[in-house]
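One protein chain is absent from this view; the other protein chains keep their places.
As written, the chain order gives the labels A, B and C, with residue 1 at the start of each chain.
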Amino acid sequence: MKKFVNDPQQFVPEMLKGLALANPDTLTYVPEYNLIMRKSGPSDDKVSIVQGSGSGHEPAHVMVVGPGMLDAACPGDVFAAPPMDYVYETTKLVNSAKGVLLLVNNYTGDRMAFDMAQELSLADGITVKTLFIDDDVAVKDSTWTVGRRGVAGNFFVIKAVGAAAEAGADLDELMRIGEKVVSVTRSMGLALTACTPPAKGAPLFELGPDEIEIGVGIHGEPGRRRAKIAPANELVDILLDPVITDLPFVAGDRVALMVNGLGGTPISELYLVYGIAHDKLEALGISVARSYVGEYCTSLDMAGASITLVKLDDEIEGLLAAPAEVGVRIF
Amino acid sequence: MKKFVNDPQQFVPEMLKGLALANPDTLTYVPEYNLIMRKSGPSDDKVSIVQGSGSGHEPAHVMVVGPGMLDAACPGDVFAAPPMDYVYETTKLVNSAKGVLLLVNNYTGDRMAFDMAQELSLADGITVKTLFIDDDVAVKDSTWTVGRRGVAGNFFVIKAVGAAAEAGADLDELMRIGEKVVSVTRSMGLALTACTPPAKGAPLFELGPDEIEIGVGIHGEPGRRRAKIAPANELVDILLDPVITDLPFVAGDRVALMVNGLGGTPISELYLVYGIAHDKLEALGISVARSYVGEYCTSLDMAGASITLVKLDDEIEGLLAAPAEVGVRIF
Amino acid sequence: MTSLSDAEFIVRTIAQTAVDNEKYFGDLDSVVGDGDLGFSLARGFEIVLKDWDSFDRTDAGTFLQKVGITITGRIGGTSGPIWGTAFLRSASVAKAHDGELGGDDVVAMLRSAMEGIMARGGASLGDKTLLDVLAPMTDAIEQGVATGQGGAAVMASAAASARAAAEATTPMIAKRGRAAYTGERSIGSPDAGGVAVAVIAEALAANWDSPEHTQQNTAN
Partner (left out) sequence: MTSLSDAEFIVRTIAQTAVDNEKYFGDLDSVVGDGDLGFSLARGFEIVLKDWDSFDRTDAGTFLQKVGITITGRIGGTSGPIWGTAFLRSASVAKAHDGELGGDDVVAMLRSAMEGIMARGGASLGDKTLLDVLAPMTDAIEQGVATGQGGAAVMASAAASARAAAEATTPMIAKRGRAAYTGERSIGSPDAGGVAVAVIAEALAANWDSPEHTQQNTAN
């Protein structure tokens, strides 16, 4: 394994420490609970918004704490849902008179940790609601599975409820907005390479030199099927078609289009993918009103990309356009 | 080769097209000259600033065109200086009564293309000056070489002259500021993996599973020496020590610290590196006043990182803090 | 069975086995899962071992409850809530019971643990989870106890049954956990959590008559 890492067990804490050192005016790091929160702390005039998840998805979610986005993030170790205590302690630390909204990507471990933390917090008299995000169309939503996974689409949920919370919306209103965004957001990803968790020190699965993994999740879980590498035009079809047909998105729709890098794919390739996807959507009469290209929800060093579409209405478009400020910046 | 690419020869044009489609309100793309410029065009109240270079370094430089940064960027093909015509045409397109400043990383091909374009532009009556950037301490600055390379430090030059130009500084003033920033900026990089140019379709050099390349440039040129992978603490020493001793940076200095990803290294690792470097600098009495973590100047999909330090004075610090807006954004 | 010392032996063996098998459990979980099982269990049970002396030892039930709180609160992934629930449920059964715990009580504790896991994570038997190992293992213990076997013999047959059950998960399709997302591709490799249970059962069986267990018993 070739990575910038000291003791693999300290990978997450050392990353969080660096994040806090780089953003001393805006972020507070609470090492005991892997917790990153706004330096300004919670306000009783605003619902506090928290997202937790496994680590390894940076910038999600520790690097999107800031005005207009999250109030705190409590990640677990790499690809492991946070222990329940982390969530519970985070909830207590950001408690606001207007309540706390917990955003959770739909995975068993995360659901259970947040469920239990919510129970404990409610027992403490904290008003808490939990919203589950499940935008991944790669996973069939049949009765025998655990439902769809939450992947890069969670960015839009955070952005929308973050903006609404800043404008004073109450907890029920945020739940309504968040559920609406989830209901119109769909994603699909593919991997060109496997990722290597520091603690494992080796790739999570083997891909041949010309193989790709389609419908991969963000935890290095293998996807639904393997295929041969193909020209970018075809790869975009593989990602875009199931997304379009799922909601479905139809001619006349206005959408936000996100091309998300999985960690090891350079931004040059992401823009190339963006251009192709944009053209295909416009050809279908679907108009791209907002564009997002870069890394939003990664899988460590995995090369690959996902495409997310959000069907816009005036409310969602306004919330996405609202200003926000986060710890990751280039200035 | 596993990449998002159609025809490798169209890699750069397709990327630029995507960039322009994603930023329809702010950027104009001129396919004939690989040119990305501000949609608003040049203004006679402001010196126009242009940077060109080979492609493959994104976001440098096509993705940092915008208010407070570049007026235009004219990249060549992957790792190849732009043909002289591209530079000349760009200069004509952004011509302003206050003149044009050309920023050039110090490589033979780039120098020659910009020199010739400057000659032609001057003959056309356009006021042009050229500033060379050479921040890479990995290359010894002896008489028999072509001098040092320009690497990620070019970001600070762009940012400083970009801010000053926006405030109305004239061309001579920008040259003074740019030269000052170059004189206090030093960088050093290392690669964990080689990069794969689309047209070559294979890695530019071979690195063993536990080998790293120290002092690597941003074009996949091999570096000065090879070493074994080591803990992040040691890798940071390898990067930081030659940077610190070169200027030298000394106790009492205020600096900007940049940890730049080379394209394939996830931001989690970059923050981990940042935290280590920050601590080491503070231990030496060098205080980190501004922090930059992310991808600024990459080498396609190369895993690795570089560290840049800028010695700050009030003028430079003020210019770095000035607002700017570029095409790459996460909102 | 001197309940507290048995509980101590069992918890310590589970913890030590989790720490010792970090890499192996991680590799098992990376076949069709996300590879974090080993890390999660090892980090969590390290905390159990570190806090070992601090757990209230009023009785076996109290001890198990304190351990369960640590596991629930400090282990990440799916395993924290699942394994923590198992310990907390076992603890409740033990606490409800006055005096020394017999073989029947152990069976009741395990059955309650399984119900807790099902309630917490929504899995049923046949979903290719550790439940598919816990259930036959518990049946084996019940049968051993019913036929009057000694502790070591009961544990040996429990371990054999756990191992066989773990292997029997190989042809199943995962319907819970990260592996479920791969659908049919989860066929062909055993459930990681189930194998972990079998490995732990084997460690318990192997050490049942070891000095650490028997001396501990004597010491109490």
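Here is the rule we go by: a residue touches a chain if its C-beta (ideal position, glycine included) is under 8 Å from a C-beta of that chain, and two chains touch if they have at least 3 such contacts.
It should be emphasised that the depicted structure is a prediction, and the values quoted were computed from it without experimental measurement.
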item: Contacts of the hidden chain among displayed chains; value: B
item: Contact partner of the left-out chain, one of B:1, B:199 or B:322; value: B:199
item: Of B:97, B:122 or B:146, the one touching the omitted chain in the full complex; value: B:146
item: In chain B, positions touching the absent partner; value: 9, 54, 76-85, 88, 107-109, 112-113, 116, 138-140, 144-146, 149, 197, 199-200, 204-205, 217, 219-224
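Criterion: only the chains that are shown with their structure count from here on.
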item: Inter-chain centre distance, chain B versus chain C - centres from mean C-alpha coordinates, in Å; value: 55
item: For chain A paired with chain C, centre-to-centre distance based on mean C-alpha positions, whole Å; value: 33
